[in-house]
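Below is a slice of the complex: some chains, not all, each in place.
A and B label the chains in the order they appear, each numbered from 1.
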Amino acid sequence: MWDYTDKVLDLFYNPKNQGAIAPCEEPGIAVVFGEVGSIACGDALRLHLQIDIASDKILDARFQTFGCTSAIASSSALTELIKGLTLDAALHVTNKEIADYLGGLPEAKMHCSVMGQEALEAAIYKYRGIEIEHHEEDEGALICACYGVSENKIRRVAI
Amino acid sequence: MNIIYFDNNATTQVDPIVLEAMLPYLQEYYGNPSSMHSFGGQVSKAIQAARSQLASLLGAEDSEIVFTSCGTEGNNTAIRAALAAQPDRDRIITTQVEHACVLNVCKQLEKQGYTVTYLSVDRHGQIDLTELEAALTGSTALVTTMYANNETGVVFPIEEIGALAKSYGAAFHVDAVQAVGKLPLNLKTSTIDLLTLSGHKLHAPKGVGALYVRRGFRFRPLLLGGHQERGRRAGTENVAGIVALGKAAELAQQHFQSTTLEQQLRDRLEQGLLATISDCQVNGHPTQRLPNTTNIGFKYIEGEAILLSLNQYGVCASSGSACTSGSLEPSHVLRAMGIPYTILHGSIRFSLSRYTTAAEVDRVLELMPPIIERLRAISPFNSD
């Protein structure tokens, strides 16, 4: 059985910021979402951001997650972490910070926090109109077949 | 918290009568059954009695029973014994939906030069006998299939499989770990050469199992050493475990009708879930299925999240098999059945036992809809 911290379980049972953000007509406010994973992989995260255009700040963040306990808790943790940050600051949030916020994740589940970081990148890059570079999954065994995370990638992101 | 245990295909509760039977062998009767003195001799008699009890459940002869430490040891031993008995044959036929302890041995054997055919299953989890027949050749050493699948409960037509195997002179091994005690067996009139079972699936403790070896079958032990089990399995016997398995076999025979009750409760659970929750389906065969098992896939959500939600209320269920539950891969059984991805990841198994009550079923029927609803509300796919 996975050894989940109380924080993981709490955010799984009572997730904060779950759901979508409705499109906003107000001037100066932008709503955007980023998505990673797919139903075929077994994990997917859609991260919604409401951004104050002038200050570049995240006013609100919400998530929709298809995935395991850690994936749901990580998504919720991410939204808590980035609310109020500027987009540049948010881009510096690492999956390790997400895991730390949760009081740690089982080793085999660390990749579940990577998804959050990637969805955030996807959302911000989309907002900024930047083409996302796809990391080459060169060497490294696939350890999470569900959405193609390689061991290398986990190391790269986690350390 | 009260536990509602719907995970009996993973392991079962030791029947209190079984515990009572084994206890003396953890207390005053601690002798070694191989010893010369009567203190050891009486222990040896207890093992013989357990052998008869188990043989009787299987319709086998006492001398055809070899006690082991678990189903995994039984399967590993049986497969290797069958190959050693026929060194001139180099092909194995099994199915894609076997337990890891058969599949991993087969994979290892492929590295050693054996050719292994993994029979496919249809969307109900059933194999196709014509595919089996096409795969059989004069160099097939062994056909090894389960009797009943641990994840879906799907039951294979073992005697038809065995008849085909025999017609090509191949040995026939059956992994009956999930079937013994739930389905009838009469090995006397069967095509089976080797059959594996495991105590902890039928209300005996973990750490004991047995291998049936048809009389006259050329057997080669996996564990070498002393003369225990007539030289077919060395190592000091798990005496208390063996006595327990014997008693559990006797009880299984007595309780045989209770499987009808189990099936009624299983059906009530299954139909209740299908009726109250949208977008879900049974993974498995509508009729060729163990009486105690239902595997249900819920669209748009993920199995672990369902399990952990149930866990909060003391309800034990599972996804995949227990011993691969640490892995992140979706079930190889459901993938082999071609279950669509939308459902694959959200499939969980409920497995009942003779201890299951209607009240427990109703409690789960009450808990599940809000759990599924909550998780679907979190999921991005629900509304798509």
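Here is the rule we go by: a contact is a pair of C-beta atoms (placed from the backbone, for glycine too) under 8 Å apart; a residue touches a chain by one contact, two chains touch by 3 or more.
Bear in mind the structure is a predicted one, so any value in this text is a computation, not a measurement.
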Check your understanding: What is the chain count formula for the full complex in this file, using the labels shown?
Key -> A x1, B x2
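Everything below uses one rule, namely that only the chains that are shown with their structure count from here on.
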**Study point:** Whole-Å separation of chain centres (CA-atom averages), subunit A against subunit B
**Key:** 40
Point to revise | In the complex with subunit B, residue positions of subunit A that touch it | key: 1-2, 4, 9, 12-13, 15, 18-19, 35, 39-40, 42-46, 63-69, 71-72, 108, 143-146
Point to revise | Residue ranges of subunit B touching subunit A (in the complex, touch as defined) | key: 300-302, 304-305, 308-309, 312, 325-326, 328-330, 341-342, 344-345, 377-381
